[in-house]
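Not every chain is included here, but those present sit where they belong.
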Amino acid sequence: MLKDKDIVFLWSPDKGDTFLLNLEKGSKIDTRLGVIQHDDIIGRSYGEEVRTHLGSIFYILRPNMLEFSRRIKRKTQIIYPKEIGMIIVSLGIGPGSTVVECGTGSGSLTAALAHFVGDEGRVYTYDKREEFSRLARRNCEKWNVAHRVEFKVKDIAEGFDERNVDALFLDVPNPWDYLERAKEALAGGSRLGILVPTTNQIEKTLEGLKKHEYVDVQVMELLVRYYKINAQRIRPEDMMIGHTGYLVFASTVRSVT
Amino acid sequence: MLKDKDIVFLWSPDKGDTFLLNLEKGSKIDTRLGVIQHDDIIGRSYGEEVRTHLGSIFYILRPNMLEFSRRIKRKTQIIYPKEIGMIIVSLGIGPGSTVVECGTGSGSLTAALAHFVGDEGRVYTYDKREEFSRLARRNCEKWNVAHRVEFKVKDIAEGFDERNVDALFLDVPNPWDYLERAKEALAGGSRLGILVPTTNQIEKTLEGLKKHEYVDVQVMELLVRYYKINAQRIRPEDMMIGHTGYLVFASTVRSVT
């Protein structure tokens, strides 16, 4: 039974309009199909419906990480809901993992990492801009995983505080400057992930990975193509996201001799 | 420190040759760079190196789910390492989730699901062919997650035994025949995932989802493009996987009136 603070995904059969939100006693949502009272959702269960004051139906669905990261309140430009799954799977993250991330940004990946490491895992996220750290914390609270995260306002040029972590992700403009630092933090044989938007950055990153003796390097990009859902007229959507960024993965080794 | 049964990913700096295996006292691996004794790996740590009898180095790396699913011993044709992340993220799976899957096949997705639900979660996987059930169990044992999985040799035409599960995935030729059964098993507002290789199957699936009153339907395909890792010659690989299958996702509702 849904209660205060729970997160719900509302979906309208009429228009496909959607809302992702945390319930708050006494609050309301303005939709173009009428007003929904949070109190009308509290006490119901996922899968049930709620009606606007004009009688329009919205279904109360469980939100998933993809929708959450898509709709997160953001101040940063780079987004990558479509990359999240690949990052989690390629970094070898799972329940109990310890993961370091930099920069925190709006916390989209932070929340995803915290989701997948579970209560036994831990996420350490760095950003030198305090406002992002705060925003990311609020976003993680919405997904109810902030307690698994340590938000650090700190420049990683000074290095990471952690040692022996299972995975590390860099989403910064100049990842090549932090590859030695990343190596210090990562457990042996563990995976570093990097997101860069341009091929010029791939070039510098690959040079850095070689210099710092990372192994098993992979560079990839993901394209997701959505289809229209009319059974009689199956075809991809007219427009698609053409690019968010390139993903680079590599593993650390103790010493190359 | 690595011990008997642990899983390791070996990577050769010379040739890029790789091996993914569970350590077994007294066993050996034949590579084109010479023979590696498992006993030479046992007692070492991830990130260290091991040498073949000819002196060639292999690094001992932690395997990730992507590599594991790519190299799984398989008897079935459909493979989808690249889809695994999207499936996990879109189904809303995480530590503690209960998930139903059919068919088990070679257990590639089974192992991934079991990985991400953690020790508090549970995976129920159905296949009517006993040999696949056995193969999948062995594969899950290799990844050390078989204890989180219930392997069922059973035709789902009779329905699923579970109720109120968090997510359900169908990888069968005729998913439209089991949509009512899937609904009985799924918790309200929860997510059904489907993989179909052809657009004809998308058509029937979409018709079925409409008939059985699923909501928030999405159809997508994923393209992953790997790049060569020469910093001075950045370019995608000549060949890429052009297709594995289409992913369909939808949510259940209690009753549409």
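Should a chain be cited, it is by its letter among A and B, assigned in written order, with residues numbered from 1 in that chain.
Throughout what follows, a residue touches a chain if its C-beta (ideal position, glycine included) is under 8 Å from a C-beta of that chain, and two chains touch if they have at least 3 such contacts.
Treat the numbers as computed from the prediction; the structure is a model and nothing was measured.
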Number of identical chains forming the whole complex, with 2 shown: 4
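Everything below uses one rule, namely that only the chains that are shown with their structure count from here on.
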Subunit A partner contacts - residues on subunit B that touch it in the complex: 9, 11, 13, 18, 45-49, 59-66, 81-82, 84-92, 94-96, 112, 115-120, 166, 187-191, 199, 202-204, 206-207, 210, 215-232, 234, 246, 251-254, 256
